[in-house]
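A single protein chain has been omitted from the complex, and every remaining protein chain is retained in its original position.
A, B and C are the chain letters, set down in written order, and residue numbers restart from 1 in every chain.
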Amino acid sequence: MVVHTMSRTVVLGVIGSDAHVVGITILEQAFAAAGFEVINLGVQTSQEEFADAASEHDAEAVLVSSLYGHAEQDCRGFQETLEAHEVDAVTYIGGNLAVGQDDFERTRETFQALGFDRVFDAETQPEEAIAALKRDLQLTATEQERDRATVTS
Amino acid sequence: MVVHTMSRTVVLGVIGSDAHVVGITILEQAFAAAGFEVINLGVQTSQEEFADAASEHDAEAVLVSSLYGHAEQDCRGFQETLEAHEVDAVTYIGGNLAVGQDDFERTRETFQALGFDRVFDAETQPEEAIAALKRDLQLTATEQERDRATVTS
Amino acid sequence: MIRDERIPAEELQRIDAALRENWPTGEAVDFDEAVEFHESLPSAKRFADVLESANRPLLQPRAGVPRLEDQIGLLEYLHSEGEADLLPTTIDSYTRDNEYGKAQEGLEAARESGEDTLNGFPAVNHGVDGCRELIEAVDAPIEVRHGTPDARLLAAITFAGGFQSFEGGPISYNIPYTKRHNLATTIEHWQFVDRLAGAYTERGVRINREPFGPLTGTLVPPSIAIAVMVLEGLLAATQGVRSLTLGYGQVGNVVQDVAALRALRSLGEEYLPNEVCVTTVFHEWMGGFPPDEARANGVIGLGGMTAAIARPDKVITKSPQEFQGVPTKEANAAGLRTTRQIIDMALEQDIDIDGIDEEQDLIERETRCLLEAVLEHGDGDVARGTIRAFESGALDVPFAPSDSARGAVLPARDDDGRVRILEFGDLAMSDEVKEIHAARLAQRAETEGRQQSFRMVADDVDAISDGRLIGRPNGGDTRAD
Partner (left out) sequence: MIRDERIPAEELQRIDAALRENWPTGEAVDFDEAVEFHESLPSAKRFADVLESANRPLLQPRAGVPRLEDQIGLLEYLHSEGEADLLPTTIDSYTRDNEYGKAQEGLEAARESGEDTLNGFPAVNHGVDGCRELIEAVDAPIEVRHGTPDARLLAAITFAGGFQSFEGGPISYNIPYTKRHNLATTIEHWQFVDRLAGAYTERGVRINREPFGPLTGTLVPPSIAIAVMVLEGLLAATQGVRSLTLGYGQVGNVVQDVAALRALRSLGEEYLPNEVCVTTVFHEWMGGFPPDEARANGVIGLGGMTAAIARPDKVITKSPQEFQGVPTKEANAAGLRTTRQIIDMALEQDIDIDGIDEEQDLIERETRCLLEAVLEHGDGDVARGTIRAFESGALDVPFAPSDSARGAVLPARDDDGRVRILEFGDLAMSDEVKEIHAARLAQRAETEGRQQSFRMVADDVDAISDGRLIGRPNGGDTRAD
């Protein structure tokens, strides 16, 4: 297994016209505490802004949040936008992704079809996303982080 | 106008199986404060007990209270019971006199037909009953009582 | 004359045997077998243990319907959807009057019609097996709540049926509930109930007993309620009860309510023998409720807030439908959750209000006056003292319908909303205490520009249902527009 030792940068943001700021703030803190470099684009972030930031900071992951129910229309063409900016990053999306959330599996399929590597619901704890990203980036947890995980889980 | 100056006795009680005690306690206090001799028979008082007490104390008024909705059946034959004990008193009844109190005028007629001189609803303040009794017994209010009435009304 | 002495074992058995003949279901009571049944119950159903080991106020509603399966469903609902910690089984009125025949008719009518033709669960008619089915079906401790002056057969059957907590007492289920029950007789009947609870306790099944603290539920001065709780506790302890939950009904003034609950615990622990484990229960406002669910929730909120500060062991909750009588199960569960939310939000906060110690001190002094008078009246015997003190009016309960009490005491709120005594009658209070009460009420009279009179009492009785704590003239309306 290849272990990355260089600093790993993730870009975070709330897409579209959505102004929910609390979740993204906590996510920023969580990823920073887990040792990532975090570029938090905040709320009301366009596809272009995600792509620009990911390109500029050579990000390994782009994490998109959406809580107001319009994620699908906001994310149409998102992978194409990233490709146009030559961004090659893991992409996650999470939040309240559909207005009626009866069937999360269908929502997951919808967003996977849009090109996202992982899709999370609004109940997901930051630790789950961090653990997933570490696996996807083939990073091992340090002893310290394992300890912290034990305390906070 | 003839003004009575001797002590005037009223008999109070809650008729039937009714155990509502608060109202009758306050009524006792109100009539006592207004200068009446009050015989409070308390809750769950039978027609016989009303008649016995009125006869024994030569009461000028018998005040019947009922709050549990069964007053009509509890009061059937009440006047006959009083007459059998040779009681000649003004009779009032008040409270929640019917289960559905939509039409108080009908309730009033029902109890007037049963022989009550006055019928009051549950919202009646003690002062109203006292004022009515003073009129019916042709008593004039003393100066002191007029003052009190001004303060408490 | 009756004395505060433990019923001898043979006498207990004689009464027990006689009682069983009152109604056919009495036959099934077998003490040794019942002890075994209790021993088979999991720890989560042992009422005394659950209550005494809790680290936050436990919540309990009131609830009772005639049919067994409905009662099981109702309690399961209140446990799951209401998040009740402790459950009740409220007994119907016929059973409270020992009219088991009428209760049977009502139960059969309920079974035929599918309607609740009784206002509670007729436990005597359901018998030992019916009670056990309920206890086994529901996954929480359950208490018998009733209002029965002579609850001997009810106790025999429900204890054998697996209930481990039983509300009531000779004063608290007589004076506020009935007109003609003789107090001496009621004490004798409750000595039996307590002696039976004590017999189970001796065998390791600690039956929890809970004197009914709110009494008439209407502006009861705290010291009167606490005195009655201590007296009933002493009578129960004599018979071998070792788990006692002393009760108190909210008056609505936070300082006085917190002080009263502290005084209740403190005096309970002081007066009762060391081997008795004393806990406390706080009843949310038992007086008249506003005829409006939204305003009723405000009353419940004040109760929850008070409980969070006073931290009693248990809270009996009210529902937003209190005004209209028996609530739906949804409203009952809502009252529980509203109370739970405000308690849990406030419980971890350090809310230390000025003046609680002074008020507690006053309440304790008053209570000691009453308790000393009772002991004097009985030449040291609590049972005789209680009977004689009620006769003389040295002990009294405001708005008591019972012929056994004078009912001469009249309470009223002072300018801060605390319940004081306007008319003492022959209540055994010291002159110093009387002066304090008189001064507080004089202060209110001055604020309101009127004389102290029954008008204040009448206004105070209606005040909370009218939307305020203190019955000020003209409804105290200070609305700006």
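The working rule: a contact is a pair of C-beta atoms (placed from the backbone, for glycine too) under 8 Å apart; a residue touches a chain by one contact, two chains touch by 3 or more.
No experiment lies behind these values; they were computed from the predicted model shown.
S.K.: Please identify which of the visible chains the hidden chain touches across the whole complex.
M.R.: A, C
S.K.: With the full complex in mind, choose from C:54, C:72 or C:184 the residue touching the hidden chain.
M.R.: Looking across C:54, C:72 or C:184, the contact with the absent chain belongs to C:54.
S.K.: Out of C:337, C:365 or C:434, which residue would touch the omitted chain in the full complex?
M.R.: Only one listed residue reaches the unshown chain, and that is C:337.
S.K.: Just to verify: which one of C:32, C:112, C:275 or C:354 makes contact with the chain not shown?
M.R.: C:354
S.K.: Footprint of the hidden chain on subunit A, which residues?
M.R.: Subunit A touches the missing chain through residues 19, 21-22, 25-26, 29-30, 33, 42-44, 126, 148, 151-152.
S.K.: Under the stated touch rule, tell me which residues of subunit C contact the chain that is not displayed.
M.R.: Within subunit C, the residues that touch the unshown chain are 44, 50, 53-56, 58, 85, 140, 252-255, 290, 292-302, 304-305, 320, 333-342, 344-346, 348-355, 415-417, 464, 467-470, 478-481.
The rule is short, and it goes like this: only the chains that are shown with their structure count from here on.
S.K.: Starting from the mean Cα coordinates of subunit B and subunit C, work out the distance between those two points in Å.
M.R.: Spacing between the chain centres: roughly 33 Å.
S.K.: Distance from the CA centroid of subunit A to that of subunit B, rounded to the nearest Å?
M.R.: A distance of 79 Å separates the two centres.
S.K.: If you average the CA atoms of subunit A and of subunit C, how many Å lie between those two points?
M.R.: 57
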